[in-house]
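Missing here: one protein chain of the complex. Every other protein chain is in place.
To keep things simple, chains are lettered A and B as they appear, and every chain counts its residues starting from 1.
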Amino acid sequence: MKKFLVLCAALLAFALASLPASAALTVDVTQGNAQPLPIAIPDFVPGGGGDPAAGANIAGVVRADLERSGLFRPLDPKGFVEHVTNINTVPNFQSWRSITAQGLVTGQVTQQPDGRLRVDFRLWDVYGESQMLGLQFFTTPENWRRIAHMVSDAIYERITGEKGYFDTRIVFISETGPAIKRVKRLAIMDEDGANPIFLTRGDYMVLTPRFNPTAQMIAYMSYIGAKPRVYLFDIETGRQEMLGNFPNMTFSPRFSPDGNSVALTLETAGNSDIYVMDLRSRSIRRLTTDPAIDTAPSFSPDGRQIAFESDRGGSQQIYVMNADGSGQHRVSFGAGGNGTPVWSPRGDLLAFTRQQGAHFTIGVMRPDGSGERMLTNAYHDEGPTWAPNGRVLMFTRVSPGGRDSQVWSVDVTGRNERRVLTPGSASDPAWSPLIQ
Amino acid sequence: MSSNPSPTRRKAAQPAVRRASFTRQRPTTARSQPFGIFGSILFHGLILAAAFLTFQRNLSTPEDSHVVPVDLVTVADQTNVAAQAPPTPPAPEPEKMDMPTPPAPEPIQPQMQDVEPAPEPPVPKFDIQKEKKPDTDKPVEKPQTKKEAQQDFAALLNKLTTPDKAQKNVKPGPRVIQGVGAGTMMTADLADALKSQMYRCWSPPTGAPDARDLVVDYDLNLNPDGTVARLQMTPSTAAQAAGNGYTRAAAEAASRAIYQCQPYRLPADRYNVWREINPLRFDPRQMMQ
Partner (left out) sequence: MIRFSNSLKFAALSAALLLGACTHKQEAVNTAPPPAPPPPAAAPAPVTSSILPGSAEDFRVNVGDTVHFALNEYNIEDADKALLGRQAAWLARYPAVRVTVEGHADERGTREYNLALGARRANAVKEYLVSQGVSTGRVETVSYGKERPICTESNEGCWAQNRRGVTTITAGANS
């Protein structure tokens, strides 16, 4: 019986093997050529009225946004064959293919009778010869930068399948002066470095700002009055408020995903532990009790867990606990010391800082500690923050001896590392959510 | 005790001029409701900054600040301005495809030649090429132009893949050509030939939380001259792409690659084997570690 079955199987296999002449060929492409998408973004066409440079300005910001992402290669407009004058006709795709463009963005800027700016744009698939996206915005002329970022976000999302991050802001620490007497000020700017604004004067040191989920509020640490405490900064009202009335130093704040509470570290008699304060009731809950240093808490996007760092095992390592403090367990077992875990907005990864001697690098790992990948390799990189789409990280890059600090960014794949333009030296970046 | 800074109000001291100038820098916006709130936030932030720049240490802004009435509206997902001519269907004629003809499918890579069992330098041409356009020899004649790109690619590939995969990937070019010349190409080598011609054009999407969302299948029909006759997603991929932005983006990336790299040079005498490729699968998981 067994033999019969084997024979049958063999016959069947033979029959199948002799079929291909009539069946379709099967191909499995597993290797590609990861390259930025060549995209043509001619200056937006002036549709009448207003600043004649507006169309060029908007297209310029869109090109810069997409180029910065590392996933697009905006083509030099000088090489364009077709001159777009009307965005309401189908482009001559062949002319765009001839300059290797795979995507084409055409847009138009019109000043309306009511003074508002109207921006239309279309995204074309040059090879598929079809429109992938068409959007229209109205705004005041002063708003053109945000429109440009929203156009960039729409293109990014349509092409990559994930949300963009260009219409966001960065809060950071602006640094001036020598390292032995560094002046640190709270500052905020657009994601592309435009519109930088100082929020504090520099009379007292400030550190580690973090946005709340609506980007309305910043939690940060301030040395005002020589008493280092966590403060809240309401961007709308400008009010600053010490968070809670703790007897000792509080630091390393981080909002919960719902924005209703802040996890922070409180130092008592030299020992640092993690607490959570409910912002409405102002009630405080202690989450760690270990005599070790427990700090740098970061919520999971669902709010159920908190990653933090502790040296309870002898060296700084990353731990995860439930949001009520239960179930504390170590997850980092890689080389060196590991700290400052920051949960990805997508929930799939923890970004962290690895320390080996004086060498600090940024890495990511899954929340269970597996799949660890190091993304950077410089003298001293620390303090990662995620873009709202979980695709890009910013961090602080410090030169030896702490003599200079700059903000850098890197793709979660480890590619596209580049410096973020800030006015002067900067550290402790925190990325806002998408501005909706 | 001043560690809790109760902000001093400085309403009167807010000069209108300053407010105006900051408004120009960072105007208030209002898209939908939350957008409006943020715009207002921004405006207040500016006022605050102005206050900081002006005064020693006061942290508050007037409640009655002037919000510039603005709104930013997304009218529709699809513009109401219709294209004058309907977009042509995504099936470009071969004659149109005057984009840079890809170099012959043999990636010439010195470091990989050692791996080859017997790489015969003279590259036999495909019949199709000769019949179709005599000038397709050009890319072969000037491989230097592509050399750097190829090396870059090799470097990237080595970084992204396990060694054996990289080897496997690089091999097919020369081997396929030999096979054609000898008339001994097997079906598997046909697949390799296609892959070796497609991978240059395929920039796989990366970074999705679940890499399985990025695997897409196509049903591809080719003309005898190697151009695309018909291309459509398999039903399962089409269904997934409809509800998953990552899959849709992955499918579009694959489609761009298929069109961009045509015409495919394959042995004419085996056209019955490669006239339909189904499924033509694009699977970037190996490249994502």
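FYI, contacts are C-beta pairs under 8 Å (C-beta built on N, C-alpha and C of every residue); 3 or more make two chains touch, one makes a residue touch a chain.
Keep in mind that what you see is a predicted model, and the values were worked out from it rather than measured.
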Selected residue (touches chain absent from view) among A:Ser69, A:Ser174, A:Gln240 or A:Thr340: A:Thr340
Residue among A:Gly327, A:Gly401 or A:Pro423 that touches the chain left out of view: A:Gly401
Given A:Met205, A:Ile284, A:Ala378 or A:Leu421, the one touching the chain that is not displayed: A:Met205
Residue, one of A:Pro228, A:Gly244 or A:Gly414, that touches the chain absent here: A:Pro228
Positions on chain A contacted by the hidden chain, ascending: 178-182, 184, 203-205, 207-208, 223-228, 248-249, 251-252, 265, 267, 269-272, 293, 295-296, 309, 311, 316, 339-340, 353, 355, 357-358, 360, 379-380, 382-383, 398, 400-403, 428
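In this text, only the chains that are shown with their structure count from here on.
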Separation of mean Cα positions, chain B and chain A [Å, integer]: 19
In the complex with chain A, residue positions of chain B that touch it: 1-5, 7, 23-27, 29, 31-32, 34-35, 37-38, 40-42, 44-49, 51-53, 56-57, 59-61, 63, 68, 70-90, 92, 96-100, 153, 156-157, 160-161, 165-166, 169, 187, 190-191, 194-195, 198-209, 219, 244-250, 252, 254-257, 259-260, 272-274, 276-289
Touch list for chain A against partner chain B, complex: 20-22, 24-37, 87-90, 93-94, 97-98, 100, 102, 120, 122, 125, 127-132, 134-140, 142-143, 146-147, 157-162, 188, 195, 197-201, 203, 214-216, 224-225, 227, 229, 235-242, 346-348, 373, 390-391, 411-413, 435-436
